[in-house]
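All protein chains but one are shown at their positions in the complex.
Up next, chain A:
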Amino acid sequence: MSTSRKRSNIVLIDGCRTPFQIPGTGYRSFRSRDLARFAIRGLLNRTKIAGDQIGHVIMGTAFPDTETGNLAREAALGAGLPASVPAHTVSMSCLSSQQAIAGGIGQILSGGADVVIAGGADSFSSVRRPEELPLLREVSTGETMGKWADRLADRLGVSREEQDAYAVRSHQSAVKANESRLLDDELIPVASQPGFEAVTRDNGFRADFTPESLSILKPAFTKKHGTVTTGNAFFPADGASAVLIMTEEKAAELGLTPRVRIASRSWTAAHPADDMLTGAAHAIPKLIEQSGINPGDIDVFEVHEAFAVQIIALLKALASSPVPLPLRSLNPLGGSLSLGHPFGATGGRLLTTAANRLTRGNGRYAVVASPGGGGHGHAMLLEAMDAGSGNKSARGASSRKTTTQKAASRKSSSSKAAGTRTSASKAPSGKTEKTEGTQRSAGKASSGKAGESSSGKSQTKKTESQKSGPKQSGTPSSDNQNTAS
């Protein structure tokens, strides 16, 4: 397939974030550039990659700090990266760090850089006049995000109780994730200044939230009749995230072990007045369609929780689509409702959390999705480097098939290394055998969409059917973090 269009696989080496803090608490003396500096430095510390290996830094921020200008540049220099590494800042409300990551992938694929640090940061503590921020009100519609949430609830008939129940679930999940220290993999400690208290945990989730305690809260946005409250909406937080991405080849050259491939991405946009907050519901099906994988192979979902109602709407929307979203796969370590939402940092968190869950649980695919202000939506498909079998080439071959083949003609596909490709194409039958031996080969039904989104070049519905492993039905998910009811 398409050697002429050969694209390198983009892999995530590692990601990290600062703990998220309620504004005015742990990070009250920091600006967003400081938080971004911590995240970048933390990433360098963890990966031990030499600064001069970095080709470019891109950071997202939803509310650019007028005292900072190019946040990414200041943070990168402050983190000790060589002055010779270019850095720029992007902004796309809740999708700012997703956009930074996408930009990084674009840089790599277009030859601008081999290795990119991407991420983002926002600080609400350092905002002098929060009321001036477009935090909740968008120019194009004149409406606040919360109003849209109420409107969505009424449109889909989502009750207050449903929303509060989901909010409680989010908080409970965060509490459990903290107890079992499952977020430690993504957190880097921060020293408050000048007190030098260690900030090692998110501080917004609440063990004491119950449906009853949430039920007494007043509607926050639509007086009297609304159902969206401060209890079932995200809360703004201070924080930053950073991820290290490069090509698979570059990782091998540097001796770094990637966590996941970033196999595919989708972007959507609709008029904000019609489709605010439903971006993920559009982006996920589009992603699945364009990547051609079997939706049943997805073990991990990380979706930004702007409002409980937005998640419930997403679940409802997907329930009637070919992409089922089992609740147990969704945000089992908490989400923006409980961990907080530093707009520019959340995308980096979602990606890192999803990658870590996939790695820990030996899952195969993960989907990261988020709606964004302005009616945007974004989704990302992650693919495990080795889905838990000992047999790389087999897994690689099958996964190549699933994602690449149809996606070969699309830019975001993950094409395999040459060797793998050869073996796969030469011995398709051998591949089948191997896959059977793997733990998690699983896709049961062929999606049937395999060829649709491709440009029709080389797609034969490949071997989806061949992959039916013995495994899938037995083990619901190997992501042992699934605590959802």
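Keep in mind that, in the parts below, a residue touches a chain if its C-beta (ideal position, glycine included) is under 8 Å from a C-beta of that chain, and two chains touch if they have at least 3 such contacts; residues count from 1.
Keep in mind that, in the parts below, contacts and distances are computed from a predicted model.
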Absent chain per UniProt: "enoyl-CoA hydratase", "FAD-binding protein", "K+/H+ antiporter subunit F" or "Magnesium transporter MgtE"?
-> "enoyl-CoA hydratase"
Of A:S159, A:T200 or A:T257, which residue touches the hidden chain?
-> A:T200
Using the touch definition up top, pick the residue from A:L12, A:M59, A:A79 or A:A121 that touches the left-out chain.
-> A:A79
Full-complex contact with the absent chain, from A:D14, A:D34, A:E186 or A:E383 = A:D34
In the full complex, which bits of chain A touch the chain not displayed? Write them out.
-> 34, 37-38, 41, 45, 48, 74, 77-80, 189, 191, 193-194, 196-198, 200
